[in-house]
Structure formats: C-alpha cells, structure tokens
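What follows is an incomplete set of chains from the complex, kept in their original frame.
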C-alpha cells in the first residue's frame, strides 16, 4: 500500500522557491507560465490495512509531523 | 550579576551548544548540556537555551523533528509555568514548531544560506532578554542561516506589536530597515505574550569578543543575569 | 571457494582498467586464477587514485621532516605540533570528476571525505578552506551556462555539508581559466585540533582483536558505470546506476560526535575512514600498516539495499562509514556509543597473523589475498616524459610585444577581473563563524586565521596556486605556490610551518603532462626544503583532460602557520588614515603569465624569474618580527595584478584611500 502526501504553502503565504523557479523559467523563454508553486511530496510505503484506517493514520502523521499547519496545507492520496 | 544555572539542549545535529556554553561561562554562569533524550531538565534551571545548528539535519523542516524529543515535553512545561527559554537560530525554529513562539521560519527569499555580521535594531527592550540594551540601539551580530525568513499572519503581527513582542529587526549601520532574508517587516527576534520565551535568528554567542568581530552579544545575554 | 576462471576475462579486465600484465601479476601473487571479488580488490588497490602508480616515482624525495612534524605523509592526514600540548591535523583532497557530473553532491561528498580524514586521526575539525577552478563563466555559450551551473552547485554543495557539520569555512581560492571548461577542480582542505599525545592511526594489531564497521549502511553507491549482479560480467547484467554518491552531513555529524566520544576511552587500537574504494582500501591499508592479516564476514556488513554481493560490499563507495580495530572485549561498549548516536555498528571480523585478507560470505570463503603484495607490489609506472614545445614559443613573448594601453584603462580592466573581484556572493553561503574562533574571515584577504582556545595561539592558513605561472614554467610556478601560501601566512604575523597539497594535472599518458608533473614536484621539493616548510600530507588527481585538452598544471598548496599570540593577529586592510605604506622587496618588470597580459591581451606567455628563497625568508621574518614589536597596522602580499591590485583591495575593504608615489 502506498500513500502520497502533497504539502504546499497556504494561499497568501509568499513562496520564495516558487518565485525563483518562475523567474528562472521566464529567463529561459518559457513565457506561458503564469504562476509556480513548489511543494513537498512524501511517498509512504505502508503495511497493507484497510483504506480508511490507512487514511486516518496518514492524516495523523501529516497533522503531527509532515506538515506545519501554521503555514502549510496538505492533501493525501492512497494508492492500492 | 547573579550566576545562573543555564541548561543548554543538545539534539542530534545541534552544532552551537559548545559556543553557547563558552559564551555563558564568560558571563560567570554555570552551564549544563542536556541530551535530547533526557526526560526532564535539572530542577535548579534558571534559563533554558535551545542553541543553533542543524537538528536532525534540518530535514523535512528546520526543527520539525526536534520538537518531539523527550526533553521538549519538560521544556514546554517549564515555559508554561513561567520558566525563561531562549531559542537561537535553529532553537528559534524549534520553539516556533513546538508552538512556544508565534509564526514560522521559511527558506530565505534568495534561497541561499547567508553568513555575515548584520546590524540589528532593538525594537523592544523591556524584557529579561534585552533589558541591558536601549530601544532604537543598533547592534552588530553574526547571522548564519538558510531558513530565517520569518512569517506571521497580519492579525497575529498586530497583536505582537500591541504586546511589545517584536524585539529585533534587521537594519543598516544607521538603523534604517534592511531586507536580509524576506522576513515580515525585517523581524529578526520575537518573544511570547508572557515575555518568558524568546527567539532570534542572529547568534549573540558569536559576538562576545572584539577579536572575533563584535562584543555586542554580551549586552544581549547579560540581561538574564540581572 | 567458487573459483573457476572467468570466461570473458578480457572484458572483465578492461571494465576494471587492468592490463593483461596486471592479470599475470595477480596470478603470480595468488598462485592461481583470481575470482571476480579478488579482481575487484586488485582494481581498486591498483587504481591511479589509491596506488598513485603514475605519480609515485616523483612523490618520494619531498621534505617531510621538521622538529614540529608529529606525523608526515602515509597516514590519513598530517600532524604538526602547535605548542601547549596541542597538535594541528590537516590535509587537502580533490573531488574533481564527480563535481563535474553532479556539482552539488560531488563537492558536498568532497567536503565529507576530507572531514573524515581529519576526525579519524582523533581531531575535531575546526576550519575548512577550498580551492576551486572553473572555466569561462561569461557569455551565453553552452559551456558558459554549464560552468555557471557548476559554480552554483559546487558552492551550495560545499556550504550544505560544512555548515551542517558545524565546521567553519574560513577562506579559499577561486579562479577562472578556459583550460578548466571540460574539467573543473574542487579541492577541499580541512584542519582539526587534538592533544598531541592523543592522535589515532589507521592500524589493525593484536590477534583476535575485533574489526568493527560503524556509520551509515552500505548501498551500491559509486560502483562505477556497471554493477555485476552475477559472477559473469555480461552486457545484460550491467545495470547502469548513477555513479554519483549522495552525502548525508547529518549522519556524518553523528559519526563525528560518536568517534570523539569513543576516543575519550582506551578501546581503540586503530581507525580509518572509508574513502575511495570503501571497505577494500580501509581494511587493506589498516592491515598493511601493521603487517597483520584480517578475516571479514561480508554478510555482517549493514546493507541499505537487498541482494548485494560480496563484490559490491567490498567496492561500494557509500559515504559516512569508518572501520575500527578495537581491543578484544570492548565491542559491546563501542556499539553502545554508536547506537546512542543512532548509527549502525557491527563486528564484521577480526585481526589474524596470516598476513592475508580472508573474506567470507555466510561462512563460505569468497576471497583470500595476501595483504602486503597488494600495496607493496602495486605497479609503479615509469611513464615517458617530454618537454612541451609550447614552452619555447611562449618564452619569447614579452610585454613590449603588445600595444600600450593607458594605466587607467588597465587598472579598471584588472579590477573587474573575476580573479580579483570580491567573492562575497560565494563565501557568504559558508558559515565562517561557528565554533567562535574565527579572527580573519573569508574575504579579509591573504591568510585566514582562527584562535585556539586551548593554548591562546592563532593558526593561519592559506591555499594558493597560480595555474598560469605553472603553465609557463611548472617548476618555478610550483615553487611560487609554496612561497605565496607561506607569504600569505607570514603577512598575518604567523610563522609558516608545513604544507599539504593537491596536485591536479592532466592525462599522465601524455608525456608532456608527465613532464609538467615531474617538474612541479621538483619545484615543490626545492621550495619546501629552502623555506623549511615540509609536506605532511597530500593528494594527486590525474586524468583531468577532456577531448585531448588537459588543464594547466595546478599544484594547489595549503600552508599552515602558527602565531603564538592570538592578540597579535595582523589584518590585511588599511587600518588608519595617515598611516605610512611601505613596499618591501625589489620591484622588477615581471609580466610572465601576468593578470595584466591575460585581461588586456588574452595571452598566457612569457617567463618567470628564478625564486629567491633567501629574500623570501627575510621578508617573512621581517613582517613576523615587526608585528611582534607592534610596529605594523596591517600587511598584504603583492600578487596577481601587482601593487595596483594589492592597494586597491586593501583600500576597498577599509574604505580608506591611498596615495602612491612611484619614481619610475
């Protein structure tokens, strides 16, 4: 069982990495880019359990450790 | 100047604990390095210092893993009943992650590690930390960090201003604001509402002797001893 | 022991860069056909990097002795006495090729490797320098873009590793020449402090003493382009993996603290870090130094990946690992220390008196090789040398062959050279102040200086080499590098004591490159002997050549000196308005391979004046003594760009102008 947690800065919180990547893409001539956000993707390899239990557990991991909920949002995707 | 018992925390990856010991010893205090797996800090502790470094390699987020170390439970209890805690650089990051200080520290806006001496303006000095400094005074203190870009939402920021919780701001030699890492309103140091937990990104323990470039750190650390 | 002769022996040998003569030599040493594990061992120990086979001939004869030298070349790092019962342990290493492929990780693991060489000797690393050479970074050509990518990655990589380890990067050297377009140079220097009677060496003595593996788990890092998953070495079994090793400075910081904690006990007989060729070089070198044998059970090596073979365990270059020979009975106590720091620790073997390296895999012997012949009989190549013709053409060129330019124009052109401008955009990415000892920071010109809390002295260090000088005259250019690094140290008021070096050269199979190498070694020998600054450690990096273009000879020299009073450290910039400016030494019109000729006429040519060692020694002594009597406010050596650039730098740094009256 695999769980994918995507973590990104909340709306309104300036993303220095996103800004820098956007600037670099512009200077390389990719002018169709309107905005760039850079976040973390954490891929967890877990012992097989039922989906709900896995989701609950991964949510708890995200709340306590994986994300800093003061400035970050996250979403979870479970992959069979 | 009374001599304090200073407990200095040591996490895997901390690397400024012995600089901090050296600085407080020069001020005549007793120091004690506390391994992060200790369940409690010494009962006679007068001040806890969370020193600089790369706790857990700064992996995932600076301080994100250190906040779960056994010793932090007793530090949080100590702070909640009025004990004084000072977080320097990585220590400041750990205290925000542990919820003892408001806000969060993001990657510097130029994405680079920054290490140099930096001028700081004292914004509020009526607290145990900066009471030996004068408001408006400019100090010259080393900074060395990759994630010093302080963020706090506007609402919390205005509360902090009302409670005199904003202590230090980055400035130039004349005291005018200076952008260093993208921090909200160039904030370099803050404290909590009860003014017993302090955090700053610059390193006062690196500014204790003129042969190293500045002595301004002495006045910053002496405040706790009065 | 599975030992039938390998079918495709030619392919196996070429993959391991071994000649058929080497193969015959191996059979003669073993008295039988070597198996794959043994071929892997020989290929590692007889590689250019480990055996110095092309350079060994010229490396003996270096002056390595002096009253203050505790340990010269032959160990993981050199050791000198700095007074008050303290010793300085230092070395320089190159990580050139990996940094060209992956700049961040290449440079980072270079720093990680040199730090391990220091703390394996029992010393806490207290200061790092680096010497970086890049190609053309200006303009929009693909080369320039890739060079800028390399500069960014190398600087970030060095910073990421050193900063996390809490070791200040207090200085360095960075210059740009087109010859480095295909081969950048990343040389990392580190210096540590220890009590002079608490130095640890890489030996394995005492029959039955345990051999303990500590640090990170082993993976298939850096196993060359091909990995053999089966005994036969065929095209299909090759699985191309990234040859790049990834560094983990956090784990190395734990390894440093665990080792320093271990060194406070008396459990350790010997210890060595696993550098190039990992477990092979560390085990063979430790056993070799003690003339003992060793048994190792490779199935006991902590593994990060499944299905790894004995071959892979012996040759993996995973980072952050050490090998310890300990006193019998202390195994559990040692393992406890490393487990406290969340590190792997496993007893994988013991010392024997057979003089042989016997390797087992779940009880079955997979390799049995005599230790001494592997290092003693490593082939020493006597490669042909030939004086390059280009030397005759460029010797004729003089500054007067070029059309005059106004002094103002020349001054501004030199001042804007990438070799001159202040590199704050680089060194501000390095923590230069952690450990609160740094007195002369990066960017303060000439030598970098730290004070020693234990004995109140100050240590000055400087890494220097002018590749253009070495191109037009490898002998004198190398001698100049020794003198310049010493002069920088002396200008801070410290007495130059000893050097380490990183000899970066092109392809040794090209006789002209081999001639350059031989000449530079002789130049270093002469200068070190005359200046009484022996060589205590060093490194050689060859094959720095791409598409037939070899780099300029680049013998990077790092000098270390001691100032017995931390309150008498001399700065380089102007200190006070109205103070007098003295020029020491005589000025003759030397323009050979000058910055002037390069920046204004895009030419590297001319000749170098013979080194005057007595004048140099007098200069050093004069500045050191005058400083002791408090007569000097600051001092700076005159180097590339001559007096003009020296004064420009001193004034730019202090914001104080200067008036120079020249009577020529």
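Letters A, B and C name the chains as they come in the text, with residue numbers starting at 1 for each one.
As a working rule, a residue touches a chain if its C-beta (ideal position, glycine included) is under 8 Å from a C-beta of that chain, and two chains touch if they have at least 3 such contacts.
Model, not experiment: these values are computed from the prediction.
Engineer: Express the subunit copy numbers of the entire complex in terms of the labels on the chains shown.
Structural biologist: A x2, B x1, C x1
Convention: only the chains that are shown with their structure count from here on.
Engineer: Pick out whichever of the two, A-B or B-C, is joined by more C-beta pairs in contact.
Structural biologist: B-C
Engineer: Can you compute the centre-to-centre distance for chain A and chain C, using the mean CA position of each chain? Integer Å is fine.
Structural biologist: So the centre of chain A lies 40 Å away from the centre of chain C.
Engineer: Just how far, in Å, is the C-alpha centre of chain B from the one of chain A?
Structural biologist: Averaging C-alpha atoms per chain gives centres 29 Å apart.
Engineer: Which chain C residues touch at least two other chains?
Structural biologist: Within chain C, no residue touches at least two other chains.
Engineer: Of all the residues in chain B, which ones touch at least 2 other chains?
Structural biologist: Answer for chain B, listing residues that touch two or more other chains: there are none.
Engineer: Would you mind writing out the residues of chain A in touch with chain B in their complex?
Structural biologist: 9, 13-14, 16-17, 19-20, 40, 65-66, 68, 70-71
Engineer: Mind pulling up the chain C residues that touch chain B in the complex?
Structural biologist: It is residues 156, 159-160, 163-166, 248-251, 253-254, 341-342, 424, 428-439, 441, 451, 453, 566-567, 569 of chain C that touch chain B.
Engineer: Which residues of chain B touch chain C in their complex?
Structural biologist: Chain B reaches chain C through residues 12-13, 15-16, 18-19, 22-23, 52-54, 56-59, 112-116, 142, 144, 146, 203, 205-206, 208-209, 211-213.
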